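Here the complex is missing a single protein chain, while all its other protein chains stay put.
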Amino acid sequence: MLPTFTLSELENDALIEIFNIGVGHAAASMSAIVNEAVRMSVPSISFIPRVEAARLLGAGSGDSGPERICGVSQHYDGAFETEAILMFPEDKSLEIVRLMVGEAVPLKELTEMEQEAMCEIGNIMLNSCVGTLANIFQRELHGSLPQYHVGTSDQILSATAAGSQADTVVLMLHIDFLLEKHQIHGYVAFVLAISALHDLKDQINLYIARVMGQA
Amino acid sequence: MNSLRLPLLESVFSAVNLGAIVLDGQRRIALWNCWMTKHSGLAHEQVLGQDFFSVCPELRGGRVEAAIQYALYNNFPSLLSQTLNKAPFALYARDERIQQAVEVTPIAVEGAPRHCLIQVSDVSIAVAREKLLREQAMVLRSQTFADGLTGIANRRHFDVAMEKEHRRAKRGGTPLSLLMIDIDHFKAYNDHYGHQKGDQCLIQVAAALADMLKRPCDLMARYGGEEFAMILPETDVDKALLMAEAIRARAQALAIPHERNTDPSQLVTVSIGIATQKADAPVEMDALIGAADRALYQAKRSGRNLIAAIQPI
Partner (left out) sequence: MREWLKGTDRDETMTSTKTVLIVDDSRVSRMMARQYLNGLRAEWVIEEAATGEESLVKARHTTPDLILMDVNMPGMGGIAAAEQLRQEFPAVPISLLTANVQTATRERATAMGIGFVEKPITAARIAQLVATLEAA
């Protein structure tokens, strides 16, 4: 199933560049909110099965069991369908919220208002990534409002409608986030049906051809 | 029944207990409900058909505009949390600006380009409740941040509070003042009167000075042996100078005898160094602390029982 799907170097390059533009815009928005310099980039992407995606986010390390993480998800449909989820490992979620909201609180004490702030951060980042993709591919989509999740990575990736199906794959973006000298590594996961992958490949090539054709 | 539907919908839209605005594809105001009129003071005849950003020019270039763009052009909804967006709309109730949670949603309209719906909820009560809970939590937490001898905040508390207030001042564009207060010739006091009396002196001075704080965000901490630090958020140079002078006078007014003090009053006195980060010119936290330190040193060198201020660079 999965091994037959690969992107060429050029296709991979194009997709990473598109997502870098998306998170770049998100960083600019977040910078305006906190009045500090914010930088974000996508150093790499990968296509992996859901189980592996869950493991990436600390599905279990030793006796302590799977670590809890915080995620914000949004559903998109229309020209293609996906569940997009912004995730940070537990200790990093606290840092992000602390930095953005300006308060020091343990995850357990994350109040409703701070959860809402985390939702907005997810809303900004996911809309920016998917919006850039939709604009560049010139496709029509419809998005949902953000939803907050706390649990293990496996729980979060399965909780969404798309994620509970068997033949899904995850397009994983590794995100580097830099605010006030704090470097944080997070993830954006796009849960996709396998059929959507080929559509994605076609779209990337259409985009490249369209740009080249404009010479 | 069908002919009632439209007037019914209009009445319901107008009556809902939150702000509802609908913009057309050109960002002109298509609908503006009664709640919006009540809290903005703008009647809907005034705003209908107007470009939204000419009615609310202060929202241009911000998160609200970005959200409207996402709704109209990308068909994506947006959430604006009350924590990250402080009351973006000019809406008032009980003479105060309403705390707001905002949602912007795309609306498909048959036979017309996409519109967008902006919903504004009044969350002032929830915000006030959270603030109270937070203050209570802080009280509890501060109990582990107390100095064993004097009972006021300890150095650890100061470090945490300083970082927080420094960031808050930078974000909010407000001034931040730091006072470094040092008891004059304290070693000589200890040597002459003994350590027990030295401890008593510290306790008395700490209590008197901490008593002078007026707001919950002000903090007085024991910074070192005989050194105290006072964090005064939202306080500019002038107010800081006034406060410092009041502290200096209060310390002397305690009338604690100090025969080994160089001050002619022969009472316990303090020297105070002041540094203020201006609202429009934030500096590094270390620079602010360093400046307050240097100011304290200057006050000492100039004869003690004095206050001195230095501009941080």
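Going by the order they are written in, the chains are A and B; count residues from 1 in each one.
As a working rule, a contact is a pair of C-beta atoms (placed from the backbone, for glycine too) under 8 Å apart; a residue touches a chain by one contact, two chains touch by 3 or more.
Given the structure is predicted, the values throughout are model-derived calculations rather than measurements.
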Ask   = Considering the full assembly, with which of the depicted chains is the omitted chain in contact?
value = A
Request  = Sort through A:Thr132, A:Ser153 or A:Gln203 and give me the one touching the missing partner chain.
outcome  = A:Thr132
Task = May I ask you to list the residues on subunit A that touch the chain which is not drawn?
result = 9-10, 13-14, 16-17, 20-25, 27-28, 31-32, 37-41, 43, 132, 135-136, 208, 211-212, 214-215
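Rule of thumb we're sticking to: only the chains that are shown with their structure count from here on.
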Query = Just curious, how far off is subunit B from subunit A if you go by their C-alpha centres, in Å?
reply = 33
Ask   = Along subunit A, where are the residues that touch subunit B in the complex?
value = 29, 32-36, 78, 100-104, 109, 111-114, 116-117, 119-121, 123-124, 127, 130-131, 134-135, 140-146, 180
Subunit A-facing residues of subunit B, complex = 62-63, 66, 70, 74-85, 101, 103, 105-106, 126-127, 130, 133-134, 137, 160, 164, 167-168, 170-171, 173
